[in-house]
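Rather than the whole complex, this shows some of its chains in their spots.
Residue numbering begins at 1 within each chain, and the chains themselves are lettered A and B in the order written.
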Amino acid sequence: MAVVHTRAVRFEEVDAAGIVFFGCYANYAHEAMEVLFAGVEGGYPHLINVRRVGFPAVGLEVSYQAPLRYGDVLQIEVACGRLGNRSADLVYRFVRQDQVCVATMKHTVVVSDLDAMASVQMPADVRAILEANLQASAGTSMPHQ
Amino acid sequence: MAVVHTRAVRFEEVDAAGIVFFGCYANYAHEAMEVLFAGVEGGYPHLINVRRVGFPAVGLEVSYQAPLRYGDVLQIEVACGRLGNRSADLVYRFVRQDQVCVATMKHTVVVSDLDAMASVQMPADVRAILEANLQASAGTSMPHQ
C-alpha cells in the first residue's frame, strides 16, 4: 500500500537551467511523508512541535529519470520499504501527469527525540502507519530497480 | 585534489525540527560545484545561460552523519569521483567547524544540451577541470565508506 500526494510544480522551483532543481525532490518527499503521517495522534506537526519526535534523514538515494518543468503536476507515492525498531526506509515514486516516473527515492530516517537529537523507540502510532504502508517487496530491492 | 567552498548555515535553512533541512545539502553541493567549475570559459553562469550546457542530476546518494544548526559553518569539499564521456560522479564531504564530517554525497550528473535536454560530449574545458580534481580513489569506493 502507498499513500499518494498530488501537487503541481511551483513557479519558483525551476532553476536557471529551466527545470526543477534536484534538491526540490526532498521537499516533495517531505510533503508526501507529512501526508503519510497525518494520522498520528494529534497530527504530524503536533508530533514535531509538542511530542518532539521527528525523523531526521540518515540516508538518501535518488534516481532521476526525466526532468520536471513548470506546469507539470506530480503524483508522489510514498510507502515503507523497510521497518526497523528505530529507523525506516521510506520509498517514493514521483510520477508526472503523463504517467512518466520522473524519479524514485529511498529516504532512510531515524526516529529521534528532537530535544536530545538521539534515536528513540518508534512510537506505536508511528509504527502502525508504517506497517499499514509496508511495501510487499520491502527490503528485497532498491525502489528504482 | 578537491575544491573547498566555505559557507555558513543560513537562518532560513533550519526547519521545524530545528536543524538544517535534509534537502538543503543539494543546494550546498551545487554551490560547491559552481566554485569547482568557475574556471570554465566565460564562467559557470555563461556555460548555463549562453553555451547552454548544464549538468542535470541523474543520481544522488547522501549519507547524513550529524545535524547542522544555525550558527554552524561548513567546509564543502568537492572532487570528481568518476569521469565518463558524458557523465561524471561528483563527490562531496561536508565538514563542520568542529571538524566533524556531517555528510558525504555522491552526485551523478550528465553533461547536457539544456535546449534539447539531451546528453552531449563533455566540452574540453569542463573535462580539464574534472581531470584536475579527480580523486585518487576514484571509482573504487563510495565517498562515505
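Brief remarks follow.
By definition in this document, a residue touches a chain if its C-beta (ideal position, glycine included) is under 8 Å from a C-beta of that chain, and two chains touch if they have at least 3 such contacts.
A quick note: this is a predicted structure, and the numbers were derived from the prediction, not measured.
Shown are 2 identical chains; the number of copies across the whole complex in this structure file is 4.
Following the convention adopted for this analysis, only the chains that are shown with their structure count from here on.
Centroid to centroid, with C-alpha atoms defining each point, chain A and chain B lie 23 Å apart.
Those residues of chain B whose C-beta lies close enough to touch chain A in the complex are 16-19, 21-27, 30, 45, 48-49, 54, 56-65, 67, 114, 117.
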